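Removed from the display is one protein chain of the complex; every other protein chain stays in position.
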Amino acid sequence: MAVHDTRSKWRRWGEDDQLGALNFITPAITAAAAASVRSGRTVSCARPLATEAAVDNPAPVAHHMIGTATEGYGADYFAIAPHGFATSHIDALCHIFHEGCVYNGYAIETVTAHGAVKLGIHHLRSGIVSRGVLIDIPRLRGVDALAPGDPIFPDELDAAEAQAGLTVGSGDVLFIRTGRWQWRALHGPWEANSSLAGLDASCLPWLHERQVAALGSDGVSDVLPSLVEGVGMPVHTVAIVAMGLHLLDNLDLEQLAETCIEEARWNFLLTIAPLVLKRGTASPVNPIAVF
Amino acid sequence: MAVHDTRSKWRRWGEDDQLGALNFITPAITAAAAASVRSGRTVSCARPLATEAAVDNPAPVAHHMIGTATEGYGADYFAIAPHGFATSHIDALCHIFHEGCVYNGYAIETVTAHGAVKLGIHHLRSGIVSRGVLIDIPRLRGVDALAPGDPIFPDELDAAEAQAGLTVGSGDVLFIRTGRWQWRALHGPWEANSSLAGLDASCLPWLHERQVAALGSDGVSDVLPSLVEGVGMPVHTVAIVAMGLHLLDNLDLEQLAETCIEEARWNFLLTIAPLVLKRGTASPVNPIAVF
Amino acid sequence: MAVHDTRSKWRRWGEDDQLGALNFITPAITAAAAASVRSGRTVSCARPLATEAAVDNPAPVAHHMIGTATEGYGADYFAIAPHGFATSHIDALCHIFHEGCVYNGYAIETVTAHGAVKLGIHHLRSGIVSRGVLIDIPRLRGVDALAPGDPIFPDELDAAEAQAGLTVGSGDVLFIRTGRWQWRALHGPWEANSSLAGLDASCLPWLHERQVAALGSDGVSDVLPSLVEGVGMPVHTVAIVAMGLHLLDNLDLEQLAETCIEEARWNFLLTIAPLVLKRGTASPVNPIAVF
Partner (left out) sequence: MAVHDTRSKWRRWGEDDQLGALNFITPAITAAAAASVRSGRTVSCARPLATEAAVDNPAPVAHHMIGTATEGYGADYFAIAPHGFATSHIDALCHIFHEGCVYNGYAIETVTAHGAVKLGIHHLRSGIVSRGVLIDIPRLRGVDALAPGDPIFPDELDAAEAQAGLTVGSGDVLFIRTGRWQWRALHGPWEANSSLAGLDASCLPWLHERQVAALGSDGVSDVLPSLVEGVGMPVHTVAIVAMGLHLLDNLDLEQLAETCIEEARWNFLLTIAPLVLKRGTASPVNPIAVF
């Protein structure tokens, strides 16, 4: 699956499809995922909203109190640009453009100053509830964390899957851990918008064949810089525009990784509940894994 | 359970407890709720974020696009004060004050201009995953919607429970439908901050005895105006400050009510995933019910 | 001067001109305006920032305190979309488009999601300091206020000028009072974006001949609805795009009108100091008249 194949998968779910690969999540798959719950333990996959400016957070979330001790109630306000390299968020399918189009062949002119007329994040109002699978690459490699810029190739997806004792299948939501926040804790922040560990574009056919429903990472799924000449973020471009795959960026998968080890399983019930922002291009989210 | 009993339930979960009645949700209860999933159908309990000013929305959510067709990507920004009578949100336990204290006896001075030092919404990072129960009062009464100001008394909680064929128990998250949005669709918006159907304060002991873990409504749980002289929102005050009960306000329970009828069951797996806003007093949420 | 003449005046101040009719304000004109000061009395021409939602203010300014008594200092935050029918602001020349162009023939593609590459409000960094003239139409007509939708024709400009005992000339900043806020005080708010007293398009040649440097009003200069079929805001379109005339909208000219009567003069030193917002399309302003 290459960038030039972008159009080949459009309309497989109809002319008016707004959900893309989330169509793989049938009610039966949701029910099966719920049935897999054993211990009832829950884990967040989100970072706290990033309110402090840093080299990897140039536009911090503004968070202000508007009611305090003196007012008789606690109340606050926040302002956020959800895309950005420090916020755990889900991209709507209108987020990425390619050759004048967004997913399913809609013209990019549908993304207006008044919001995205097509493929807005509000189409995910009913949430994503499916089987989640953690692909833990640092664990596979026996390291704390991948270095920024370190690429992941499909053979490691196969190996991590084998190590986890499962097979990624239709409707799964795949979370790829690179150990980014471990690296940041050890080495401090860096310009993450130009250097992150992540998937090489050669992983795209693998994701396509497995019929993954959504893809997330503690980075931005793409390895940065890209190894594909002339295409800055091939995973974003092909996954979102061609495959209709919702991406979740900047997740925090540290506690999830620990819990998977403790529970000795790398799959779980995963729930993702985007805010219902009409015509929005993204939502901050707090995905919850239930073991 | 009256306002003057506020202090009697503090510290039942320890001096440092930050979760209140969410402690009723044990991993076993979460697992049992997941095991109850049958059809795998999912339903949102949230309204779209309220971006348009109205008499019941004087401080609308600001939503702006910051990337459109001309920029090469879709991106946006939003600013929100989550408390307010048009936004589906969950209150943190630091939201309401009584006699100089918040829940568990912390001084209100812990709610500062830099945020809530105690009981911030970030303590719910791992989410709420439990059994949800819909109490559908309009269905019980055979009406489309309750009129603003219409109170609900405990006997109707009993009757709705019986009609639903279940018993509310420890760890349940209770959603009370008044049909507010039906009423608004028929009669237009009104000043909801002074007039809403909801629970009379006499329901508080019922909620306490059943060990409800959290409480939500399409209104604000409280009937407005309050029937308790001198106390504007007794359910907010007693439930949050005394009982440590997280409240969810301004939910949209219309589709949930229809689905309950179609599925012929009024309980479901409920997942609520607040944004991880450090020291925040609330979060907008999109609770997802799974049948 | 009609809409179809739009291009005829471009480049009179050069290919790279960013200031338009403000070029009429030479240092000599500024100095003469300063020399006209007599009493030293100062008057604001701005409304308070509109923080309360109303039918004429659907996107209110958000204003929050971020430091209060409990924090040891007072501090706050505000968020504003300066264009809008309740905020006193100055339009940058990049604000209005006509046939694919902004003022001086720049393509509208210069107005990007990253701001206006040309004609941004920051070009007014050195401020506007010139002679101001109040044209007080309610006074001319002997009424408290003009009704919404009431048009003003050029003969009234002549008459008001005569009544004021002055001649509008090159470099003057003209403020047109319609008495809007008096009307609002008497009759309550209305949907001002579709109905306001203001100038008919036939006033444009008058403004052009007098070499007015900037134009303001307590409305939006245009009469709404427009009397020109098919052109919603002909004064905005021709004044900004063709003539390079900066417009100031939603001023408060009540105190100015009273002061002019008390001082028995309808001209004054006027200072306007837009915020230096790089690539911005407008700035809220507080124009100060000095008598």
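Letters A, B and C mark the chains as written, and numbering starts fresh at 1 in each.
Rule of thumb we're sticking to: a residue touches a chain if its C-beta (ideal position, glycine included) is under 8 Å from a C-beta of that chain, and two chains touch if they have at least 3 such contacts.
Keep in mind that this is a model prediction, so the values were computed, not measured.
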Task: Taking the whole complex into account, name the chains on display that the unshown chain touches.
output: A, B, C
Field: From C:Arg12, C:Arg41 or C:His187, residue that would touch the chain that is not displayed
entry: C:Arg41
Statement: Contacting the left-out chain: of C:Val111, C:Leu199 or C:Val238, that is C:Val111
- prompt: With respect to the chain omitted from the figure, which of C:Ala21, C:Ala86, C:Leu204 or C:Val285 is a touching residue?
  reply: C:Val285
Statement: The one of B:Thr68, B:Ser126 or B:Ser283 in touch with the missing chain is B:Thr68
- line: Absent-chain interface residues of chain B come out as 62, 64-66, 68-70, 77, 79
Task: Kindly note down the residues of chain A that lie in touch with the hidden chain.
output: 52-53, 57-60, 62, 65-68, 70-71, 75, 79, 81, 109, 112-114
- request: Would you write out the residues of chain C that touch the absent chain, in ascending order?
  value: 26-32, 34-35, 37-44, 46-49, 51, 62-69, 72-83, 88, 92, 94-97, 102, 107-116, 122, 125-127, 129, 269, 271-278, 280-282, 284-288, 290
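The rule we apply is simple: only the chains that are shown with their structure count from here on.
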- prompt: Viewed as a graph of touching chains, is the assembly arranged as a line, ring, star, complete set, or other?
  reply: complete
Field: Same or different residue numbers at the chain A/chain C copy interface, by half rule
entry: same
Message: For chain A versus chain B, what separation do you get between their C-alpha means, in angstrom?
response: 28
Field: Contacts with 2+ other chains: residues of chain A
entry: 62, 64-66, 68-69, 77, 79
